[in-house]
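I have a structure here, written as structure tokens, and I will follow up with some questions on it.
Excluded from the complex is one protein chain; the other protein chains are retained at their positions.
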Amino acid sequence: MSTGVMGPGRAGVEAKTLRQDRWWLAPLTTFVVFTAFVVYATWRAFSGEHYYASPYLSPFYSPCLTDSCVEGSSDFGQPFSWWQLSPALIILVFPLGFRMTCYYYRKAYYRAFWLSPPACAVAEPHGKYTGETRLPLILQNLHRYFWYAAILVTSILTFDAILAFRDEDHQWGHMGLGTVIFVINVALLWLYTLSCHSCRHAVGGRLRHFSKHPIRYKVWTWVSKINKDHARYAWLSLFSVAIADIYVYLLSSGAFEDPRFF
Amino acid sequence: MSYELRMRLWRGDASGGALGDFTVVVEEGEVVLDAIHRIQATQAGDLAVRWNCKAGKCGSCSAEINGRPRLMCMTRLADFEESETITVTPMRAFPVIRDLVTDVSFNYEKAKQVPAFAPTPRDADGKRRMQQVDVERGQEFRKCIECFLCQNTCHVVRDHEDNKAAFAGPRFFLRYAELDMHPLDTNDRRKLSQDAAGLGMCNITKCCTEVCPENIKITDNAIIPMKERVADRKFDPVTWLGSKIMRRSDTAQREEV
Partner (left out) sequence: MTGNVMGSDVPSEPHGFEEHSYDVVVIGAGGAGLRAAIAAQDAGAKTAIVCKSLLGKAHTVMAEGGIAAAMGNVYPDDNWQVHFRDTMRGGKMLNNWRMAQLHAQEAPERVLELEEWGALFDRTDDGLISQRDFGGHRFARLAHVGDRTGLEMIRTLQQRAVAQGIDVFMECTITELFKTAPGDGNRISGAFGYWRESGRFIVFHAPCMVLATGGIGKSYQVTSNSWEYTGDGHALAMRTGASLINMEFVQFHPTGMVWPPSVKGILVTESVRGDGGVLRNSDGKRFMFDYIPEFFKSETADNEAEADRWYDDKSNNRRPPELLPRDEVARAINSEIKAGRGSPHGGVFLDIASRRTPEFIMRRLPSMYHQFKELADVDITAEPMEIGPTCHYVMGGVEVDPDTGASKITGLYAAGEVAGGMHGSNRLGGNSLSDLLVFGCRAGLNAAYLAHQSRGGQRPRVDGAEVRAAAKRALAPFERAGGENPYTIQHDLQDVMQRLVGIIRNADELAASLKEIDALKERAKNLTVEGHRQYNPGWHLALDIVNMLTVSECIATAALERQESRGGHTRDDFPATDDSWGTRNLVLTLPDGSDGKVHLEHQPLPAMPDDLKKLFETLT
């Protein structure tokens, strides 16, 4: 490396970092968990089966919009009847895009996958760096559009969670373990979606005079509060989505029976 | 309560240097800078170290302690084991002058490039009025003591000398954010912060926030809001058009610089 901490003029220290703590632990954990999720999600999205166990529709497949959708799973019709691949692929691009362009996830994967940098004050291995100034990374600036889509998707999943208060025969007023999982998942998804930095900007952050917009200021204060924990909600909602999907898979494949409360 | 502390201090200049071993007696409640001062007074009179207030207020004594960018005056020895050797090097993103002192002129050059604050005229009684809620965001950024630890840690320039020309760094993104959120400023610095100051180079990996001794939320409260403001101006045609048509009072009176 000719530039950077080993470059001419800088204090001559041979080590890339003198940090003695376990700085590699956080990026390594991120790497392992994210990779596991991606592998799992890819398999589930492409498999095109075991995504519906009445009344539960896996969040990976909601809304189900093609004519290959199993009976009872299409609550919004089947406008993409010509689609030949797994119905999950149409819809997953939105939550995926939202998370890929999320300010927290960017930090996490730039560190864990790109090693840019692997940790603070640890030299990165790249010779050249242009950040988010050119394609494709300049597209990260479109985060707000994915946020708009995420609101739509989370609303639909909220609808699914409401539908989960039915029994297998779609009679209202029932509840099972799956209902609980769906409700928690939706709650975490809303926390994640509403604590988004783009949301914080849209509700009031872009203003220069809070005093002239007291209601937006109030909302901004509230979003700012949950925004502090955006990273935590990013992780928790990632797990909850996966768990909701696994649960549906287990029910649908007959490996597990949904405990019904009433 | 005193004990013998082992330290390794980087000594040298631009032409080269190495870590030197020292043993110094330290007392309870002392900080790294105390130990270094004692070495200076008793063992190495010409040991170069930059410091002023020794109270975490001036931001002069920035260095890297066991590889972590810190203020020497705010790093307590009690945070380390007595048997531990403490290694101190100068900041590694800037050219070294001598021993623990680096040439931080990069930051002063960048400061010159920020267009000055340009307020609206005073009220009729000669005073200015701003509401507390409108100045609070800026006040957080103005807590900055210019220790330049964020600039030092930011990999964009730390690991890429060639980026220094095009990248102002976290400290100055704070400054752009402060001015852009100022209720009375008449300049629109959004395009400038993206183009000339290199905001787009930042990949928000948050090391600046991690090392800030003033606990300023540089990334969440300044850089990301600035990126969103830039998106309003450059990447979001809907918002841009909306602001042109509506001419909302909130963004009126602003001239792009």
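Each chain carries a letter (A and B) given by its place in the written order, and its residues are counted from 1.
As a working rule, a contact is a pair of C-beta atoms (placed from the backbone, for glycine too) under 8 Å apart; a residue touches a chain by one contact, two chains touch by 3 or more.
Source: prediction; values computed, not measured.
Asks: With touch as defined up top, name the shown chains that contact the chain not shown.
Replies: Listed by label, the shown chains it touches are B.
Asks: Specify the residue from the set B:88, B:101, B:204 or B:231 that touches the hidden chain.
Replies: Reading the full complex, the residue touching the unseen chain is B:101.
Asks: Of the residues listed, B:49, B:150 or B:224, which one is in contact with the missing chain?
Replies: Checking each option in B:49, B:150 or B:224, the one touching the absent chain turns out to be B:49.
Asks: Quick one: which of B:4, B:28 or B:255 touches the chain that's been left out?
Replies: B:28
Asks: Could you tell which one of B:17, B:69 or B:138 touches the chain left off the display?
Replies: Within the whole complex, the residue contacting the unshown chain is B:138.
Asks: Against the chain that's been left off, what residues of chain B make contact? List them.
Replies: Residues of chain B in touch with the missing chain: 13, 27-31, 34, 40-42, 45-60, 74, 76, 95, 97-99, 101, 103-105, 108-109, 111-112, 116-117, 119, 122, 126-132, 135, 138-139, 142-146, 179, 182.
The rule is simple: only the chains that are shown with their structure count from here on.
Asks: Can you list the residues on chain A that touch chain B in the complex?
Replies: Touching chain B: residues 3-5, 7-13, 15, 17-21, 103, 106-107, 110-111, 116-117, 120-121, 123-124, 126, 128-133, 137-138, 141-144, 197-198, 200-201, 205-213, 217, 227-228 of chain A.
Asks: Give every residue of chain B touching chain A within the complex, in rising order.
Replies: 10, 12, 14, 16-19, 64, 66-69, 87, 89-90, 92-96, 102, 131, 133-134, 153, 155-156, 158-163, 180-183, 198, 200-207, 210-211, 220, 224-225, 227-232, 234-236, 249-251
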